[in-house]
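Some notes on the structure that comes next.
One protein chain omitted, others in place.
The block that comes next holds chain A.
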Amino acid sequence: MKAQTEVLNRRCVEAAVMTGLALNCHINKKSLFDRKHYFYSDLPAGYQITQQRLPIAANGSLTYGVFMGNKQSRMATKTVRIRQIQLEQDSGKSLHDDLRSQTLIDLNRAGVGLLEVVLEPDLCCGEEAAAVIKELQLILQALGTSQANMAEGQLRVDANISVHHPGEPLGVRTEVKNLNSIRFLAKAIDHEIQRQINELESGGEILNETRSFDCKLGCTVPMRDKEGKQDYRFMPEPNLPPLVLYDSASLPAGTESQQVINIDQIRDALPELPSATRERLVRRYGMLPEHSFTLLNEVGLLQFFQNVMKETRAEPKKVTSWVLNTLLGYLKHHNLAVSESPVTSSALAELLDLLDSKAISSAAAKQVFEELWKGEAKSAAQVVSEKQLELMQDREALEQLCQSTMEGHPQVVTDMKSGNPRAINKLIGLVRKATLNRADPAEIKDILERLSS
């Protein structure tokens, strides 16, 4: 086995350019590599290659949505600036075994390429950070540059937090690591903000330190080994020349295409980003922005929605409502993912067709859904006939029923004629009962009003 110096993987550069473009960054046609020196057992070489002087991309932005208010009914759009994106090497992974006073080192990921995205301090709370990371995950997944699963370490987030009075400069920051999920990220940030405020208000001071989020305790604690400011002794990486990128105008003639990266080519091949997908949904189906966010945020929900749309005649607004309210409501209540839904998109499409053709009422449709949820492989039509939920199609029979109900309750009819709104509702209720709930209330009302005029 021979020793090798570092070699840059082409796919890493492409991924960096794609991510930079998706985040509206300026792509630096020339970027440089540096060594960052520090001693730690998971860094065998004693240094990490990174891009400290001149990273591959800089000065971008990420637009995200935050739900406003308690009921999460309104959406506000905010933007966070991207300071830079840099390529660097990963270190190994340490597992601390305090019992045996040792650290176990896994070097499988050491040297693998990483993309670090650095944001400007434009965020004010855990909720904003969570929304930003969620959007970043969706973007990376759409690009195919990362699955961005935090629990599996595919996306790692470190938060830098400080507090200050309005109008004053930024306060001393702490860095919080060990954030394994979006939920913990938001919790840790809000906790740390409060901790800093409490500390300062009681006359203490904030140390520029690294802290770890302890999910069991629900708070941040100082990390050992990371006390004091580090001196990384940055120096240019001697083994890697500058990384030069081209666009269609500057592409050198006669060079091997494997060795050349064309920014314009990458830009043209970018897939649809989440923000564009959401805009398309709002435009095409007339749904609210909030709905488009929910459809994208829930894994598999957009695909489910699109499958139903393909198979049903029902209006998009109806489909949206049933998918986001009914289906999602049931899924959340039973803590299931979309992929685990006992009601398939075909079943829901069939149900919505029955509703659309007025074969069943809204109330009946809800009952059918509940029955379908049991997952007994019955179709919507089967459930309807088994439970006799079909709407009465015989208009004449319905009219007769209304007539006889009115004759049976003359006092209520008088009240109705004198304008009492509760009277007509009572009559509607009586007729519905008589039809065993197989008549549409709106139609009954229609007939009653006509008969009484």
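Before moving on, here are some points about what is shown:
Here is the rule we use: contacts are C-beta pairs under 8 Å (C-beta built on N, C-alpha and C of every residue); 3 or more make two chains touch, one makes a residue touch a chain; residues count from 1.
Going forward, contacts and distances are computed from a predicted model.
Of the names listed as "General transcription factor IIH subunit 1", "Pescadillo homolog", "Glutamyl-tRNA(Gln) amidotransferase subunit C, mitochondrial" or "Protein YIPF", the one that matches the UniProt record for the absent chain is "Glutamyl-tRNA(Gln) amidotransferase subunit C, mitochondrial".
Contact with the chain not shown here comes from a single listed residue; of A:L8, A:L288 or A:A434, that residue is A:L8. When the full complex is taken into account, the listed residue touching the unshown chain is A:M235, out of A:A45, A:V221, A:M235 or A:L436. Among the residues A:I105, A:A148 or A:L270, only A:I105 touches the chain that is left out of the figure. Along chain A, the points of touch with the absent chain fall at residues 1, 7-11, 13, 32, 37, 39-42, 52-53, 94-98, 101-107, 224-225, 231-244, 258-259, 261.
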